[in-house]
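Note that this complex is displayed minus one protein chain, with the remaining chains in position.
For reference, chains read A, B and C in written order, and residue numbers begin at 1 within each chain.
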Amino acid sequence: MSATTEAKPWDRLKMAERVARDIPEGWYVNLGIGMPTTVADYVPLDREVIFHSENGVLGIGPRPPEAERDPWLINAGKQHVTLRPGGSFVHHADSFAMIRGGHLDLCVLGAFEVAENGDIANWATSENDTAPAVGGAMDLAAGAKRLWVIMDHTTKDGRPKLVHRCGYPLTAVGAVKRVYTNLGVFDVTERGFTVIDMAPGVDAAMLKARTAAELHFQA
Amino acid sequence: MSATTEAKPWDRLKMAERVARDIPEGWYVNLGIGMPTTVADYVPLDREVIFHSENGVLGIGPRPPEAERDPWLINAGKQHVTLRPGGSFVHHADSFAMIRGGHLDLCVLGAFEVAENGDIANWATSENDTAPAVGGAMDLAAGAKRLWVIMDHTTKDGRPKLVHRCGYPLTAVGAVKRVYTNLGVFDVTERGFTVIDMAPGVDAAMLKARTAAELHFQA
Amino acid sequence: MINKIVQTMADALAGARDGMTVLLGGFGAVGQPSVLVEALIETGVRDLVVVANNAGGGKGGLAGLMEAGRVRKIICSFPRSANSTIFEELYRAGRIELEIVPQGTMAERIRAAGAGVGAFFTPTGVGTKMAEGKEVRDINGRTMILEHALRGDFALVEAWQADRWGNLTYRRSGRNFNPVMAMAADTTIVQSQHIVDLGGLDPEHIVTPGIFVDRVVHVPYGDPPF
Partner (left out) sequence: MINKIVQTMADALAGARDGMTVLLGGFGAVGQPSVLVEALIETGVRDLVVVANNAGGGKGGLAGLMEAGRVRKIICSFPRSANSTIFEELYRAGRIELEIVPQGTMAERIRAAGAGVGAFFTPTGVGTKMAEGKEVRDINGRTMILEHALRGDFALVEAWQADRWGNLTYRRSGRNFNPVMAMAADTTIVQSQHIVDLGGLDPEHIVTPGIFVDRVVHVPYGDPPF
């Protein structure tokens, strides 16, 4: 029906809002640096979601006004944050015990590529990248109960980021459960990518054209 | 010169006092259940020795009068204790990180047998003892920087407890650095047991008669 | 609103089932989740594997659970004590299995389960009966044995203060195994002496963050001195 020219891909804020909608009260959630961090802005405070940061902060609240910043309170992206009532501080080994021990309900990361088998590549853009920054991504990807990815559907020059198999160095194998792009939402299932939502005006043909893996559509 | 009939073996309090004399200020020390615990009574409070207990208490002070007992404050022997200013509480994994990580300067344990190669047997009196209580002894013996043993020189029926090789199930191999008995003090060296002190009236002949291992005497 | 505080023991122990592994906090008489253990007896579940430092003493708590015939196996460091008569009778009669684990290895195996570590090399127990059947390896000049993570279906924990997010503090040596076990079970259930408002605990002083806790039940039994 609708031509792809009518498509209205989600912008970055809409993407973050779309992820936030799917996070229920009570979950413990780690948001990766960059776009994932903005997801928190779309979770209302009265829906109690407990945000975790690798540097030992549990129960992160809204960003503070500049005048109220505590120099000793930052998140993993080195941004100033606040702590909600009920929040707590732990050291790095305990913080990653939470991650590695499967205590986080969800981690949301950005990615360069996600493969239909759930593999994720998000830390190095080439085998020859000699000083890539892995940070906590491998621990989070392997450790959280669920890994969701939020990323543009294609690179700036139009190459698909949803792929059959990752070309970039892996962050973790078979870890991704769901991908949110500017074009749609995709569950990673045993069959591969299953489309569970599409941005306004986006259709199957457009998704297929911009995806380098098979797409399954819900009946 | 002196006959063995004149020997005045140390009693248990004297043994504890003898151990205490060798503990310098600033050491972190774990005292095993039973006789080792009494060593603390002979370290004056102004010689600051920091006593540790497996159940996560660091900086144990003197036993409290019965009326001042805190039901939540016990040592590994389940006795009520006090905490000195500067003391602290940790959980069991952190407490044994102190032990296993080599942070204790000294552990003093009782034993059934100590061998001249430093092996210690202190948790089971027979291979057929089916429910022996090991507690933290193996962790302490393997983990402390120094392991000293305080025990009677012989069993009640006169069998030597300083031996060539342990007959009882081992607690740790090659761990013991020094043994305090009611007859003397013995360093475990590369050559075996070296006598570094003797109770009043005890002589070499008496020690040899009551020891099932070679004894070396300081020049 | 997150609210992990439950009002009844039945709610606290919901999902208890035969054959499960239960981590039981406490050391000596301190930090024992005794009321939760009584409630566990009430549920009637049996064939339990219990991980605890001691094999129960006196009549109540774990000793009561064993006396009721609900424990198939106990994993502990110190089975025998002055008043562990119930365990000893059952053990002599061949009615309970025993696995003895060095206390620090037990604490570290439980922590490993909570921290997502599958197994680790430790010097504790090298050259002893504890090393039998275990992988031995020299690491950095030290001989070590491989020990595996020890996880529970339930952890029963005693705390001093708790809030509705499940944040916990402990009192003095009541800390012991409790914070470690709280990390290492599918369902962590807490009896807490005090319930405080959210925000009532200093974020620097919380020992067990609520992420490790599923349910809290208020069991006040008076502040010391008694």
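In this text, a contact is a pair of C-beta atoms (placed from the backbone, for glycine too) under 8 Å apart; a residue touches a chain by one contact, two chains touch by 3 or more.
As the structure is a prediction and not an experimental result, all values here were calculated from the model.
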Q.
Which candidate, A:Arg12, A:His91 or A:Arg159, sits in contact with the chain we can't see?
A. A:His91
Q: May I ask which residue of C:Thr21, C:Ser34, C:Thr169 or C:Thr208 touches the chain that does not appear here?
A: C:Thr169
Q: Against the chain that's been left off, what residues of chain A make contact? List them.
A: 53-57, 70-76, 78, 83, 89-93, 95-96, 99-100, 119, 124, 130-139, 142-143, 169-173
Q.
To test your reading of the contact rule: which positions on chain C touch the chain that is missing from view?
A. 108, 112, 115-123, 137, 139-140, 142, 144, 148-149, 169-172, 202-205
Q. For chain B, which residues touch the unseen chain?
A. 25-26, 28, 46, 48, 50, 52, 58-59, 83, 85-90, 93, 96-104, 143
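The rule we apply is simple: only the chains that are shown with their structure count from here on.
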Q: Using the touch definition from the top, list the chains contacting both chain A and chain C.
A: none
Q: Specify the chain pair with the maximum number of C-beta contact pairs.
A: B-C
Q.
Based only on mean CA positions, could you tell me how far chain A sits from chain C in angstrom?
A. 35
Q: Go ahead and note the Å separation of the Cα centroids belonging to chain B and chain C.
A: 29
Q.
Where in chain A do residues touch at least two different other chains?
A. none
**Q.** Per-residue multi-chain contacts in chain C, two or more chains
**A.** 111
